[in-house]
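Just one protein chain is left out here, and the rest sit where they should.
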Amino acid sequence: EGMVAFLLPENVNPRWEQQDAAAFVAKMKEIAPDTKVEVFNAGNDTSVQQRQAEQALTQGADVLVVIPIDGESSAIIADTAAEEGVPTIAYDRMINSENTKFWVQADMYATGAAQAQHVVDNTAKGDTLVMLKGSPTDPNAAVIAEGQMSVLEPLFASGERVLGYENWTQGWDPAIARRSMDQALTQLNNNVQGVVSSNDGNAGAAIAAMEEQGMAGKVPVSGLDCTVQAQQLMLLGKQTQCGWRPLHEMAAAAAEVAVRLMNDQDYSDLATRTVTNGVGAEVNFVPVDSYSAVGPEGVAYVIEHDPSITKDMVCQGEAASTDFCK
Amino acid sequence: MQHELRLSLADRMRIMRQTRFGAFVPVLLALAAIWGYFGLAAPLLEYWSDPDADSLRLIFLSPRNIYNLFMQSAVIATLAVGITIVLLLGDIDLSAAATAGVCAALLGVLVLAGVPGWLACLMVMAVGVVMGAAQGLLIAYVGIPSFVVTLAGLLGYQGLMQKILPTGNLNVDDPFIRAIARILIPDMLGLAMAVGLVVLVMLAALRRQAQRRQRGLELDSSLALWGQVGFFAVITFAAVLTLNSYRSVPLMIVLLVAITALLGWITTSTPFGRSIFAVGGNTESARRVGMKVNRIRVAAFGIVGLMAAIGGIFGASRYGSVSYTAFAGGSLLLESIGAAVIGGTSLFGGRGSVWNAILGALVIGSLGNGLDLSGASSADKLMFSGAILLLAVAIDAVSRPADASSR
Amino acid sequence: MQHELRLSLADRMRIMRQTRFGAFVPVLLALAAIWGYFGLAAPLLEYWSDPDADSLRLIFLSPRNIYNLFMQSAVIATLAVGITIVLLLGDIDLSAAATAGVCAALLGVLVLAGVPGWLACLMVMAVGVVMGAAQGLLIAYVGIPSFVVTLAGLLGYQGLMQKILPTGNLNVDDPFIRAIARILIPDMLGLAMAVGLVVLVMLAALRRQAQRRQRGLELDSSLALWGQVGFFAVITFAAVLTLNSYRSVPLMIVLLVAITALLGWITTSTPFGRSIFAVGGNTESARRVGMKVNRIRVAAFGIVGLMAAIGGIFGASRYGSVSYTAFAGGSLLLESIGAAVIGGTSLFGGRGSVWNAILGALVIGSLGNGLDLSGASSADKLMFSGAILLLAVAIDAVSRPADASSR
Amino acid sequence: MTTDNLTAGSRTPPPHLRVTGIHKRFGGLHALRGVDFEVARGEVMALVGDNGAGKSTLMKVLAGAYLADEGEFWLDGEQVLVGGPTDAADLGIQIVYQDLALCENLDVAANLSLGAEPVKPGWGFLPRFLRPIDEMEMEVKAQKAIDRLEVRTLKSVRALVGGLSGGQRQAIAIARAVGAESSVVMLDEPTAALGVAQTRQVLNVVRRLRDTNHAVVYISHNMRDIFEVADRICILRHGANVGTWRTAETTPDEIVVAMTRGLDEGQTHAA
Partner (left out) sequence: MTTDNLTAGSRTPPPHLRVTGIHKRFGGLHALRGVDFEVARGEVMALVGDNGAGKSTLMKVLAGAYLADEGEFWLDGEQVLVGGPTDAADLGIQIVYQDLALCENLDVAANLSLGAEPVKPGWGFLPRFLRPIDEMEMEVKAQKAIDRLEVRTLKSVRALVGGLSGGQRQAIAIARAVGAESSVVMLDEPTAALGVAQTRQVLNVVRRLRDTNHAVVYISHNMRDIFEVADRICILRHGANVGTWRTAETTPDEIVVAMTRGLDEGQTHAA
């Protein structure tokens, strides 16, 4: 008995519905088969997410698992829930509230650094790079960018690499990323040797822009999430890297904590660490691993480790004729 | 044609529709259809089709959910009321949601900087008026179509909001501002206000009727008269009692109703309001009888700006924060124009009412609220909301006796 | 008033505006203003203010950027051309972008399932027509305002697109579909086509003039006549030569122009097109002269649906992928309606042209393109685009001799 | 209402178009209360009545612009259905509306051909509504029609109707209706805005229509014009028939009295 609500931020990135929610629902079915799980998607609108939280509470939710659109406006969700005695778990993105009970995420700083390092490793001295950053309202995007800069800043300063163009991507919208890339290429007259993209959506957009210039496949492009689409591009050699996290482990951790919270059980054995969030609250934290997948080997690794992705899913369309799929 | 078909019914509908109350009919029908669906049909269906369900749960119509619904629709309603004013002129405002966003962001920054809440509210209301009126000036005196000016305004104000809030969001915990959404009118006071209102409306109706008789003017049929008063009483008491049985009437709802009443009175009962309808009905005629069409237009856009600012304050209070997507970047724009239009206000000007905008906002709000109570996927929810909205508005259109074209 | 002011100039403007060419003037002025700003003013400013700049870089007006601009604006333009048709009727379509999204998603799924590209294109075009016409049926025969129907359509089709694309995006690598954006018309062929077109237009103008003389009809002033032909020739050659000097004319642009030409011809030169203008100008009159207003409305919405499907195909081809945000969830909706309105098409119906929609799309496209070439923050960019858009359209409004109101 | 009365009498030519028992309500307003009306070929039937008597409403019903709530239509003795303007046009009914029903955003030539644009020959493979309009043919026709009505101040048939004077517009509406193929032509106050010369031309046109065996309905408040062209005069009052007179057997004064006061005994009069 009981109910858990899983609140997703948007439908731009396929991972939320396809991987996180699916894994969470599966895990819940396994460990608490009687518990109802309701999945909501706010479509990148914070007022919608608040409404969805209210509706979940009205329906009698016992725990909220929230991937906020941003860290601030989600505070009221945790606060309202707390007023009703309902605990809130922050998933992937932190909620800046005293009432955030738990957070699960990988080390995004390191992930950003790995993206940048990959591009640096595949470019030469004096090469020009383009940075396609994430949504300015997503706390992760800022952390990822910091991680990237930790690698790039010294190189830019010394002139070993040149920052040709950088832009944020409101709402992680690939359409916006596409135009950024077009303009980068125009402004730099195609003088681009590497693209540090903060996630796969941006990477896909950058690749489409470069295809038009006959550059796709000749330039390293980083990404994050290892979506099916990104893995196909990796097999085709157009995208060269993607940061991968075991999303099923994140979902499982959240599910286990949720069940404990629902039953008022102690969960300190699950959350071994704490972090301090934006309002100075100590939040129990489970870090998950991350992996920097590069090339077809990277794809093989992800297919092996990510239960939501199979080789058949990746080997479709143009990608079906690559060596990897044959 | 040459038959005695649909006579009495159609005629009675027509006559009813010609009273003031009649303008509510379509949107009330739509609202009733949606509430009927979410409140009764959907739960019953679920109950019957799911053998495991142990009891019928009428969550949608529960006082708690109605309370939620009112609060969830309040920002849309505030903006829709403002937008109705410019729609009456035959103009449109695409920037209202972004204006609300700028005002909310400014409010957040001001209180963070230590400006007292009430002062900050007054300041952003002034800013809202200026933002709206500035667009009105361009529309009226430069002669650029309102769609284009307010599209530019949308872009510009979106940028301004980002400028004020570089991270895109900000918590607002000023007690004065949060109080707007949090303060509840004590149950008894709420009821007393309702009784007072209903008595007032009744007395006004009686006095009016007596004066008309005295001056030898055509009288309203007493059925229509008492029907309207009764309708008003039922709505008022139903709302107050429902809200009381969950928590109480929230201050924000009282404020919204009061502001709408004021605007409703201005639009229907003052020379200024009359001139808005005249300009919307026939701009050239209005100009020729000496109305200052340009000034009226600027004033109307000033009012939208004011309502947008109030919407921004309400939003900041309710969300406890200001975020780009909740205002400028999200669906608020289309939802609030949609609320006004669903309320029956014509995009061509000259026809509509601010009260209907509130009902339209409830229609829009009910879609999201009701669907979020169901377990559907987000794709299904979107598809459902389209279908339900369509069905709800079609009910009126179909029930209306077809005749000479109207759009 | 009682003075000899602004006579010759104002009059000359007025007369010019009354030719067919005249309708282009406002949006051309706006476009020229924007291109002037980004192409010359902004780089010059930067050059002067930045002592380090080694050379003046006129990137915006470079052939390569013009090529980008055309391609970036193509999807908006395709939708705007369709939307113009319903605006001419006095209706609006909020669902066109979502329809494009559904069609693009369907296209992606179909080719993935092995349907040949050309067949998939035809299929989604049929689907687009059905999706548009279905809304048209509700608007025409049930009598729900188009704003509400297409708002519901927007929601429903957004849901449908998510349903078709559960992952939110999909790569499209079918060679046929990708070819639409990739194939370039060989330079010489492009030039030959341009010459052919110009000669054709010239001959047609001559023949028309001769026939009119023969039948004793009022003649166009030869200045106006040759002005228009010359204008057409300059635009055509400028476009072809610019595109050739970067790569060549892309097939997609040729297709867009061809489709627009067809629709332009239909709207201005056939009884069907005439009836669209008549319905938009005075629905009741159109009905009374026996026009099938309902069928015309359904057909017009079918056309928007078709254009949306084509927009979806163009988008899938250009982006090499289909994503929710690029179509249904993004800014495409407002941008394409905005393009039509900036092009001078009235929201009140009866006035406008599909060609202007293309120019309007270029205006909108230039804003994003030009600002992304600058290093400004996204807040600044938004604010700039609002300001520039406003200035650009104001230039025409201010230059127009003020007279009896117009909206 | 004595329908039989109306058609009785050997002096009356057999009616071409006849309606009986027409009712039309607008909300609570009962605008036509069982009106009978008829017109024969080769005659001009005047329809008169006070302002708001229901003349225009009756015309709109005949033209299919309004649907009657009740009532029957006969054409040449056969009952017909009129469900819309197209039905009426198919039956050969043409009308000049009192409010003219022009499209201000279109030019004179387009308005004159509205709904019946001439198309160029040789495009038979396309459905008619997609064939190219023959603009020149349209302009030639328009010019002729305008010339016939002597509207000399109208310089160009390519001027937008939105900028025309009241009389110029009325002339266009008349030209449109009388230019089309028809057996019944109804003119609702066609000369209200016309000058002296143009009015004379319209009266000539009306006579010409009668002589070419059309059935003509002529609405006017001008007794002189009516007595000049009408063969019979039908009076409406408060949405009901007062009666029908032969012009030759009555006087303007009698008509005016019947129009404003009705008949004393409340009995309809038939000619």
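Think of it as A, B, C and D in the order they're written, each chain with its own count starting at 1.
One rule holds for everything that comes next: a residue touches a chain if its C-beta (ideal position, glycine included) is under 8 Å from a C-beta of that chain, and two chains touch if they have at least 3 such contacts.
The structure presented is a predicted model; accordingly, all values stated were derived computationally and were not measured.
Student: Which one, D:L81, D:A197 or D:A248, makes contact with the chain that was left out?
Tutor: Of the listed residues, the one touching the omitted chain is D:A197.
Student: Touching the absent chain in the whole complex: find that residue among D:P14, D:G83, D:P127 or D:G166.
Tutor: Selected residue, touching the omitted chain: D:G166.
Student: Just to verify: which one of B:M123, B:A205, B:A224 or B:I266 makes contact with the chain not shown?
Tutor: Considering the complete complex, B:I266 is the one touching the chain left out.
Student: Where does chain D touch the missing chain, residue by residue?
Tutor: That gives, for chain D, the contact residues 26, 29, 49-53, 56-57, 98-99, 151-155, 159, 163-168, 171, 189, 192-199, 221-224, 238, 256, 259-260.
Student: In terms of residues, what is the contact footprint of the unshown chain on chain B?
Tutor: These residues of chain B touch the chain that is not shown: 211-212, 215, 217-218, 265-266, 269-272, 274-275, 277-278, 280-282, 284-292, 350-351.
The criterion applied here is as follows: only the chains that are shown with their structure count from here on.
Student: Round to the nearest whole Å and give the separation of the Cα centres of chain A and chain B.
Tutor: 38
Student: Cα centroid separation between chain B and chain C, in whole Å?
Tutor: That pair's centroid distance is 34 Å.
Student: Listing for chain A: what residues touch at least two other chains?
Tutor: Within chain A, the residues that touch at least two other chains are 11, 17, 43-44, 136, 170-171.
Student: If a residue has to touch 2 or more other chains to count, which residues of chain B qualify?
Tutor: Within chain B, residues 162, 166, 378, 404 contact more than one other chain.
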